[in-house]
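One chain of protein is taken out of this complex; the other chains stay put.
The first chain written gets the first letter, and so on, giving A, B and C; residue counts start at 1 in each chain.
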Amino acid sequence: MKPAAAEAPFHFHTELRVRLPETDAMGIVFHGNFLTYLEVGRVDYLRNLGLSEGIRPIKGFENVVVSAHVDFKSPARFDDVLTVAARLAPIEKGKRSFTFEFRITHKKTNRLVALGHTTHCAIDSAYHPISVPEDFRITVGAFEGWA
Amino acid sequence: MKPAAAEAPFHFHTELRVRLPETDAMGIVFHGNFLTYLEVGRVDYLRNLGLSEGIRPIKGFENVVVSAHVDFKSPARFDDVLTVAARLAPIEKGKRSFTFEFRITHKKTNRLVALGHTTHCAIDSAYHPISVPEDFRITVGAFEGWA
Amino acid sequence: MKPAAAEAPFHFHTELRVRLPETDAMGIVFHGNFLTYLEVGRVDYLRNLGLSEGIRPIKGFENVVVSAHVDFKSPARFDDVLTVAARLAPIEKGKRSFTFEFRITHKKTNRLVALGHTTHCAIDSAYHPISVPEDFRITVGAFEGWA
Partner (left out) sequence: MKPAAAEAPFHFHTELRVRLPETDAMGIVFHGNFLTYLEVGRVDYLRNLGLSEGIRPIKGFENVVVSAHVDFKSPARFDDVLTVAARLAPIEKGKRSFTFEFRITHKKTNRLVALGHTTHCAIDSAYHPISVPEDFRITVGAFEGWA
């Protein structure tokens, strides 16, 4: 979480409740399932901005996840309600990749549970990298306050 | 879904939105994930009646799932909102097992997606079967209208 | 598991090792994950008979799962090696559906863990039911000894 935006506030929050099959025999959420929680945060974020369309996560262009990182700060347990804060880091004009940043907290106590970020590359239908479309960049930037 | 209660109405409904990792390469929700949806329905049903407690699905006694059955009526896809209707079939006094019945519909169209039921056995701390505790049977029966 | 074939032996076995994320906070495999184990058994069964093709579970025709049933006999835990026995119940000529039957045992102790069956419907590219193709029926029947 070193990008310049690290100190910026989050303007979007969604929440979810931990399901039993997301926990493991250690009694806590299996760490890999946090990438599902980030996915939920990303999809809800895009829907809120009207940027998703039917079964396509982002309308207008495709993307692939190129990297994912999570720092686990404290455990989450069955039936915990988690708040997933999500934001898009500033995207420079013409760039092909964009990064979502996340902070997950335990809703009832505000305890920090995890920090994460995922980087995505915009692609065309032949899977070739393309510049992030301007309308996407502008819509998100207006919401986040960086464009 | 042959029990006498099959024609009875459902009094409890909860909903969830299909997540991307719950779908598979066939483009639809992997059928096994419906058992997760039934789990969500069961946990929400019990919480609504004040019958869960912290991380224990049912307060007062433990249970194990002894069987699960699902009939798949139509596919569910990424981002679909599904309504999970849940009810407990009548439990005779002294019985050791109880059965949850479920009906999953596509919220936007009311299309039937799946019917299912799971049977559970009440157990003590040594994993031995016990009669379903009376307070549980009475609370649920009052809600369902069969006790 | 009431079909006529219930007493018939299983001629195909595959095995898998329980992964940590397949367990839940109750310390055992989440019951819904058994449908993943049945899926593994089915795919391995079909591959063994040369009936799968690339990313298509069955070459030559598509299918949808119409029902799934599992009876849970004893728990499975992290790192347990499970043996999944699979067979196809006899398919009458012209029938549109076929049923896989499964028995899962704990490899080290031969303890019965679960019994299950899944019923599938053969479909064409327009999702309409079709008769199970004869070459599939004959190949499987020859292996199972019922055709």
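In the analysis below, contacts are C-beta pairs under 8 Å (C-beta built on N, C-alpha and C of every residue); 3 or more make two chains touch, one makes a residue touch a chain.
Bear in mind that the values here come from a model prediction, so they are computed numbers and not experimental data.
J.: Can you work out which residue in C:Ala8, C:Val40, C:Ile130 or C:Ala147 touches the chain that's missing from view?
T.: Among C:Ala8, C:Val40, C:Ile130 or C:Ala147, only C:Val40 touches the chain that is not shown.
J.: Consider the whole complex, including the chain that is not shown, and state which of B:Asp24, B:Glu92 or B:Glu134 touches that chain.
T.: B:Asp24
J.: Which parts of chain B are in contact with the chain that was left out?
T.: Touch set of chain B with respect to the missing chain: 20-21, 23-28, 30, 32-33, 77-78.
J.: Against the chain that's been left off, what residues of chain C make contact? List them.
T.: Answer for chain C: residues 19-21, 36, 39-40, 43, 52, 54-55, 57, 77-79 touch the chain left out.
J.: Which residue numbers on chain A touch the omitted chain?
T.: Here the touching residues of chain A are 25, 30-36, 38-39, 55, 64-72, 75.
One rule holds for everything that comes next: only the chains that are shown with their structure count from here on.
J.: Looking at contacts between chains, which pair has the highest count of C-beta pairs?
T.: Looking across every pairing, the one with the most contacts is B-C.
J.: Using mean CA coordinates as chain centres, what's the gap between chain B and chain C in Å?
T.: Whole-Å distance between the two chain centres: 24.
J.: Distance from the CA centroid of chain A to that of chain B, rounded to the nearest Å?
T.: Roughly 31 Å, centre to centre.
J.: At least two partner chains per residue is the criterion; list those residues in chain B.
T.: Chain B, residues with two or more chain partners: 36, 39, 55.
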